[in-house]
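Supplied in structure tokens, the structure appears directly below.
A protein chain is absent from this complex, but the other protein chains hold their places.
Read from first to last, the chains carry the letters A and B; within each, the first residue is number 1.
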Amino acid sequence: MHDPPSTEQRVLAMHNISKDFPGVRALDHVDFSLHGGEIHALVGENGAGKSTLIKVLTGIYACDEGCIELDGREVHVRSTRQMQDLGVACIYQELNLIPHFDVAQNIFLGAEPRGKLGLVRWSEMYREAERLLGTLGVSLDLRVPVRKLGFGQRQMVIIARALLHNPTIFVLDEPTAMLTRAEIGYLFGLLERLKEQGVGILYISHRMEEVFEIADRVTVMRDGKNVASLQVAETNPDQVISLMVGRQLDDMFPKTDLEIGPQLLAVGGMGDGALVQDVSFEVRAGQVVGIYGVLGSGTAELAGMLAGDRPLAAGKMLVRGEPTTFRSPHHALRDGIALIPKDRRDEGLVLSFTVRENMTLAGLGRWVSAGLIRSREEKAVTRDQIEALNVRTYGAEQVVQELSGGNQQKVVIAKAMLSQAQVYVFDEPTRGVDVGAKIEIYRLISRLLQGGAGVILFSSELPEILHITDRVMVMFRGRMVLDKLTQQTDADELLMYALKGEASETDVS
Amino acid sequence: MKSNENVRRGAGDLIARYGTLGLMALVCLFLAISVPAFIQPSNLFDVLRQVAVVGIMACGLTYAVAAGGFDLSVGSVAALSTVFVAWLLVRNVPVLAALLVVLAVGAACGWANGLFCARLRIVPWVGTLATMLAVVGPQFMLTGGGSQIPGGLGPKQPLMDFLGKGFLGPVPVAALVMLLVAAVAEIVLSKTALGQHMYAAGGDRVAAETCGIDSRRVLWLAYIFSGVLAAGSGLLMAARMGLGQVRIGEPYLMDAIAAVFLGSTVIKEGRPHILGTIVGAIFMGIMFNGLTLLHTPYWGFYLFRGIMVFAAVALSGFRSR
Partner (left out) sequence: MSASTTAVSGPALSRRQRLFIFLGNYGTLIGMLLVFPIIAMLEPRFLSTGNMLNILRQAATLTLVALGLTFVLAAGVFDISVGGTAGLCSIVAALILARGYGFPLAVAGALLTGLMVGIINGFLVARLHINDFLATVAMMFITIGMDVLLSKGANVHIDFEYAAELRLLGKGDVLGMPAATLLLIAVALVCHVILDRSSLGRRLYAIGGNPRAAHLSGVHVERLRWAAFILCALVVAVGGFMLSARLEGGKPRAGEALLGDSIAAASIGTTFLRRGRPHVLGTVLGGIFLATLANGFVFLNIPFYYQYIVRAFAIVGAVAFSGMRLQQR
């Protein structure tokens, strides 16, 4: 371990932290420490355990094993409130603001200066808010409702609220994902000042250039483990990226050489007028097309458009050579395009439904005559599918809510298969499932390909993209900035394009 | 970082804030021209007196809605308090004691709503609907199955008469009571930390809780306030009618809903607030007065109530769950 020079200034130490979720070990004996006056970056791919670690730290989750020390004293975390009182402040990706409250009201929410009878001392509150924003160097109209503010301004309101309690530990979870360049520069200036005041800053990001711009130390997480904690000065982006990416997936994904078949889907000049612009590509039978991009790059919106969930403002689509338009997912399914959504529980499944009811929902019309479901056939089909996909369940009549993440995902895939789709749009198919289920899902994808289907894979996991896809595209700010055969590219190049939209000078040489 | 101060003063914003008020002014103008009796001061004060009941009830509902709940039981609770206060007064319970007991019963009804909706997390519409139905039982229990408490409010009750039918100069006492209640309610909702937390819990429960606000407790309190104010409006109702009558309050529920949602479109757009609620209640009162002066039959009021709720809800942009 690369240990700090002295333990006196260590404001946070997490020892041996483990956390299990049904079917997944999210944190596996993680050690982590943070010093006062230090910016410590925490990097790793999605699902590596970064968010879980900070949720343990802020008291949202209780850890199953391990202990947390603040300023050298062990604390037993009971609530978020307790951790706030102990000086842990956290800025989450979703900004928790009351939309119709103004800036000052939001800053002081839950901590209003009170006078007699619980009356709020408004003038004091506005004065204090003014002062606080002044120390942050921010000028905001205190009386504007926050719903009228931009994202960067809202984030400043959240930061001001967090600093109200003079935290000793300040956690930021991917704070720059939605910020403009200028706003990022502004935020970094602020973090530098806090650092000078001795605040320990835990900065979560997957943007290498930011980490190397601002952090003093970097901890890399992968598969719920702390892979390495390094001094930034002693490492370089390449080393960090290779630590993040880690293991090889070659043996996980049984790549059989398939004949690339006829074109199944082609899109040209597709855009939604805002977040996606001028996207063109095609998918052929037996082919996996990977689409990679960071949060906010337009990948989520593109997936929605392909599935008929978001309207097209521009461009055209061809399904097996025929022009078509989707007004709803119904039409996409009719044309044989099925989405396996990112969020299983919110978008993929009716949790109160049984395995059978979920599996047959999208293709229900196949087993209906005169409006009635031919239930014997439905049951037989479901049984076959459970067996074929190796879904671990008590039976077709088990409620899907009770299944583990990987098995739920298989039910969602089975649903798409039973709708007789020919193009499968996978949106982060392996997020939150364990390694075993991951391999099974890859095998399923492989089987779909052998059956003559085409796959579009949206993923933020580079190994997945690199080892499964035949062709890979990178999105940056709504545009396709890279389109290559997967064999001809590598993780560094994809990451570079995803983060910057172009290759850096060093890369060109 | 510049704020968009000038956008806030845009014309669209003006319409959003004052459009409903303008609409109300037009209606008043129409009534004043078509029914001369409408603008007689005595008639206007009478409108205010009639508005008092709905106004107080709607203030209570404002709390429940502001905190992210709803309260369908307000009309029923008001009816219960008319019956209960009459029952107590007929039994020679001192007036002040009777009033306090009835308000406490209102608080208990609100507490039950809080239990169902804040603690058991039943959808407010269903939880408070259960209370709305349940309190019909005690009403009949008190009347022994009849529709009224025999004997009115018992022996002569100067205080009740003063509240329900009295005047201070030209101004009806009931209207003053409403204004007083509204003033207190306004201070609590918009000037205290508790009121802030209610709005916060109603605006975004998760956000409120990350700031350490106990949203369950806050919502529970809002239901209790709603229950107390509903009981208060029932007391005024009993004082005005001089009797306690079973199920008398139910139509007022619609008026209160309309008042709150109309009110939420006034001045501070988008959220329920007491001033708006009172304006909405007065508007409903004027409309009813106008309908009466125009000799609208009894069923017309039901249709009108339904349509007003549609209109108010649509105007306020209060959308599906």
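What we mean here is this: a residue touches a chain if its C-beta (ideal position, glycine included) is under 8 Å from a C-beta of that chain, and two chains touch if they have at least 3 such contacts.
Worth saying up front: this structure is predicted, and the values here are computed from it rather than measured.
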Report summary line: By the document's definition of touch, the residue of B:Leu129, B:Val188, B:Ile224 or B:Ile282 touching the omitted chain is B:Leu129
Query raised in the report: Who touches the missing chain here, A:Glu94, A:Glu196 or A:Asp346?
Result: A:Asp346
Report summary line: The missing chain sits against subunit B at residues 70, 72, 116, 120-123, 125-127, 129-131, 133-141, 145, 251, 253-254, 257, 261, 297-307, 309-310, 313-314, 318-321
Requested in this report: Mind listing the subunit A residues that contact the chain we can't see here?
Outcome: 20-23, 64, 307, 309, 328-330, 332-334, 339, 341, 346-353, 357, 361-362, 364-365, 368, 371-373, 375, 392-394, 403-404, 406-407, 415, 419
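The rule is simple: only the chains that are shown with their structure count from here on.
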Requested in this report: Using the touch definition up top, name the residues of subunit A that touch subunit B in the complex.
Outcome: 80-81, 84, 96-101, 105, 109-112, 114, 117-120, 122, 138-141, 144, 148-149, 152-153, 156, 161
Query raised in the report: Residues of subunit B touching subunit A in their complex?
Result: 1-5, 7-8, 187, 191-194, 196-197, 199-200, 203-204, 206-208, 210-213, 270-271
